[in-house]
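So that we are looking at the same thing, I have put the structure below in structure tokens.
Every protein chain except one is present and positioned as in the full complex.
Each chain carries a letter (A and B) given by its place in the written order, and its residues are counted from 1.
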Amino acid sequence: MKVTTSLALLVCLLAGECLAAGPTPQKPNPGEELFQAAQVSGHYGGQLTIGGRAEPKTFNPVIAADAVSREMIGRLMADLIEINRGSQQTEPALTKSWKTSADGRVFTLQLRKGIRFSDGHPFDADDVLFSFAVYMDENVDSPQRDLLIIDGKPLTVTKIDQFTVRFTLPRAYAAAERLFDGLAMLPRHLLEKPYRQGKFVQSWSLNASTNEVAGLGPFRLKRYVPGERVVLERNPYYWKVDSHNDRLPYLDELTFLFVGTEDAQVMRFEAGATNMISRLSAENYSLLNRERNRTGAQLSDLGPSLEYNFVVFNQNDLSSKKLDAIARKQKWFRDLKFRQAISAAIDRDAIVRLVYGTRGTALWGNVGPGNKLWVNTAIPHPQASPATARQLLKSAGFSWNPSGQLLDSSGALVEFSIITSSSNTQRMKMATLLQDDLSHLGMQVHIVPLEFRALVDRVFQSFDYDAAIMGLGGGDADPNPEMNVWTTKGTSHLWHLNEAQPETAWEGEIDRLMQQQMVTIDYTKRKQLYDRVQQLISENLPFIFLATPNVLAAADSRVGNFHPAILDPYTLWNADELYIRRPTENAGVR
Amino acid sequence: MRTKTAILIAALAALHLALLCAAFIAPYDPVAQNRELPYAPPTRLHLHDAAGWHLRLFVYRWTLGDEGYLEDKSESFPVHLLTTGSSYEFLGIFDTTRHLFGVAPPASIALFGTDGFGRDEFSRVLYGGQISVAAGIAATLIALLAGALCGVIAGYYGNWTDQSLMAGTELFLSLPWLYFLLGVRAFLPLHVSPVRTFFLLTCVIGLIGWARPARLVRGIVLSSRTRNYVLAARSFGASDLHVIREHILPEILGVLMTQATVLVPRYIAAEVTLSFFGLGVNEPVASWGNMLSTLQQYSVLVSYAWLLAPVGALIITSVIYALLADVVQSRLEFPHPGN
Partner (left out) sequence: MRYLGRTLLRAILLLAGISILCFLFTEMAPGSFFDELRLNPQVSPETIANLRSRYGLDQPLIVRYGRWVKSAARADFGYSIAYNAPVAPLLWGRAKNTLLLTATGMLLTWLISLPLGVWLAARRGRMLDQAFSIASSFVVSIPEVVIAVALLAIVVRWRLLPLSAGPLHGEGISLRTHVQDLATRMLLPVTILVFVESAIIVRHVRASVLEVLGTPFVQAAHSFGICRARVLFRHVLPAAASPAISLFGFSLAGLVSGSLLIEVICGWPGLGPLILEATLSRDLYLVIGGIMLSALFMVGGNLIADLMLLAADPRIRTGALDAD
């Protein structure tokens, strides 16, 4: 039985090898203006498989809303300007250079000449205009449309000549070139017709045939097997070359296997069915770490991520809702000393040790040490101190009854519940630790796990909760994506949504500072403003910050140029540079 | 046969006694965290050290080294019986601090190791069993009672009663229970006390689970009500109730017993799914169900095998019940009614 199995496997592999030789990369033409990745070298051939949590839902970059689809589509498409995940700085992509006007409102982009889509059709400014028209079309309702609306006015795109485009923003916007990352350029020759017929939203669904889908990314669609995998093959016309002037990508094929939960992914990785894992939990990382001498796997601990986990107390205006029990508790939640006491009682060190297996960092603000450009290092990081917590509570009018339970100033027992997502094991564990910490203060805290969407409904819609443990952030290092969290009218201003006017002086000050930093072009000035925002946040504790995990990734010994980064997509951002080492090469265990 | 029955009954009694006196047998409070000892392996009991053999069992402290936990042989801590420990209410009657066994702090005795928060797994298994076994049995009783009732009525009266009740079971079996659970959770208050959670659990599980036994029972009743002795009894003017009680019920008991042995462990494990929707027993209270959900993580399953203790406890409980059910079934076979 074993012999037959291994024979079958061998035959499959051989057959697979013959099939897997992707399209040969085109030799660079003199007319093409290509991007040279000067540090990159490797060799052609090989197939990489990476596991995914679920199946992607569409190939259409404009309407894709879920992370899995976006990760796959990102390998098929390219943007005008990209953020290099390794350096976190912008670099020219489809644009070869750009000029910004003095007031920061006008961007003139020079596109690369002679580039072609994955089906061979040339790329020029008409494609750019078409793409932006689609993104900003109100009838398409792209989730990315709101990025292009600043102050309620959309930006305008004009064609200067066949390879020059001008973008005019309604007002100055800091780090505006970062906006272009993630806005894939669409092939006008394939999509204009469905768009004019009003069928754009249905185009490029998973049923699309391979010659309907074309992009400027390193790979193009080869095959989709429903429920199982998406196979991408090399784009022979890709516009990047390596240090030897050989056209990238190196890989013949890139396969996304729909595996499911992270545990299932780890199992497949161990079994050799996949070559890379994007994000690992600390326990799985330790597991793979213990075996690395035997397997030769490359494991990377990249340090703290950009996410932040926090506890938010419900300070929403509940006058129109029938939530009296919660409304009564809000007088505690709105008391700054109460929140400070809770923050002082939380043992963040235990969270880092027990939840993240020491591969994490405690947080006292929304920007952690992983964001080197923007972190405010002057913010204090006090250690857990139940004594300080008790003092704060006492000075706020709380007291303890003989059994040690906490009572508020009117004699009511301090009792509340914390909701969290049942599918996120880390936050569930944080909840258990928190509950224990707060019980030492005499608070009765109940942990209520909820299914994810039920949680979102309570936090954003019905406001029927006391406190919640959630996580945000991780999108980009720049402060601008956080506007909606910290400004009063922001849609993610979770502790007090639908607030018409800032209710406190510090919220008003944050509004002003965030607006100002949004239009300040100079980095040093922006940093000063954002430092002050971070200080206000950590002093007034609208969120009580807990911790952030490290970004952990793994690849097997054969993957070359494996350089994961702390920004999404953690391992595939340089998919065009990855290659498979030949068995004869030294695997180089890190 | 006799001795086997006796052994089984004794085992069952011992099991239930252990669960009932969980607070006494367990050396620690199930929610007490020891953050210095996460995922510690089971404490090793020794009788022999460098100084020779001792009469009393003793343990060493676990210390966390680079490669994992190591025993700190510098100091030995004897295991004492009937020690004082954390206070609890014995059977809800009186407060006491006596536990069956324990060691002096700072050492700890974790017979089944500790979980991710350093909580004693042995204590958690005992306390957890109280809720889980009770919930599982109660839910099974509800499901089987409701199912048997429907099945008997449907099978006995036939025609439209049968059709509509069976349509009811098919309705129940097809519906999107996940959505129903989500809806139930949305209607409930945010915090539900553990006792209420227990009742809720049993009701929900029993409610969802009555359909299958109903169909099984109905099938048997359909066949058995045409048996000669039934027709004879009815022609003698026996009331429906009498016929059902005397002649039909014994037929279905076999199926019910077999279903019971299948359902009890399944319902105990169903709590895993319910916890996902927030309808299970919430942390930090222990129950076998919520302890099982941590086992769904591959890394935990592979690295910390002692956390499989609730699975072991579940298996032992179920095996005892199943074997007992077999014995009861064989007792029911002889004599057979009807002649």
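Note that in this section a residue touches a chain if its C-beta (ideal position, glycine included) is under 8 Å from a C-beta of that chain, and two chains touch if they have at least 3 such contacts.
Keep in mind it's a predicted model, so treat the numbers as computed, not measured.
Colleague: If the full complex is used, which shown chains touch the chain that is missing here?
Modeller: Those shown chains that the absent chain touches are A, B.
Colleague: Which of A:A37, A:L206, A:L302 or A:V519 touches the chain that is not shown?
Modeller: Spelled out, the listed residue whose C-beta touches the missing chain is A:L206.
Colleague: With the missing chain put back, one of A:D79, A:D335 or A:E482 would touch it. Which one?
Modeller: A:E482
Colleague: Thinking of the whole complex, not just what is shown, which of B:L57, B:L207 or B:L323 touches the missing chain?
Modeller: For the chain that is not drawn, the touching residue is B:L323.
Colleague: Which parts of chain B are in contact with the chain that was left out?
Modeller: 158-159, 163, 166-167, 170-171, 173-176, 178-180, 182-183, 186-187, 212, 215-216, 218-220, 222-223, 225-226, 231, 234, 251, 254-255, 257-258, 261-262, 265-266, 268-269, 272, 292, 295-296, 298, 301-302, 311, 314-315, 317-319, 322-323, 326, 329-330, 333-334, 336, 338-339
Colleague: Tell me which stretches of chain A touch the chain missing from the display.
Modeller: Against the missing chain, chain A presents residues 4-5, 8-9, 11-12, 15-16, 19, 54-55, 57-58, 60, 63, 65-66, 138, 141-147, 149, 201-202, 205-207, 223, 225-229, 231, 257-260, 263-264, 267-268, 270-273, 451-454, 456-458, 460, 462, 472, 475, 481-485, 490-492.
Operating definition for what follows: only the chains that are shown with their structure count from here on.
Colleague: Using Cα averages as centroids, what's the distance between chain A and chain B in whole Å?
Modeller: Measuring from centre to centre gives 42 Å for this pair.
Colleague: Which bits of chain A are touching chain B when the two form their complex?
Modeller: These residues of chain A touch chain B: 263-264, 266-267, 281, 283-284, 286-287, 347, 350, 353-354, 417, 419, 422-423, 425, 428-429, 431-433, 435-436, 446-451, 454, 457, 464-466.
Colleague: Please output the residues of chain B touching chain A within their complex, sorted ascending.
Modeller: Residue list for chain B touching chain A: 31, 33, 35, 38, 116-117, 182, 185-186, 190-191, 275-278, 282-284, 294, 296-300, 302-303.
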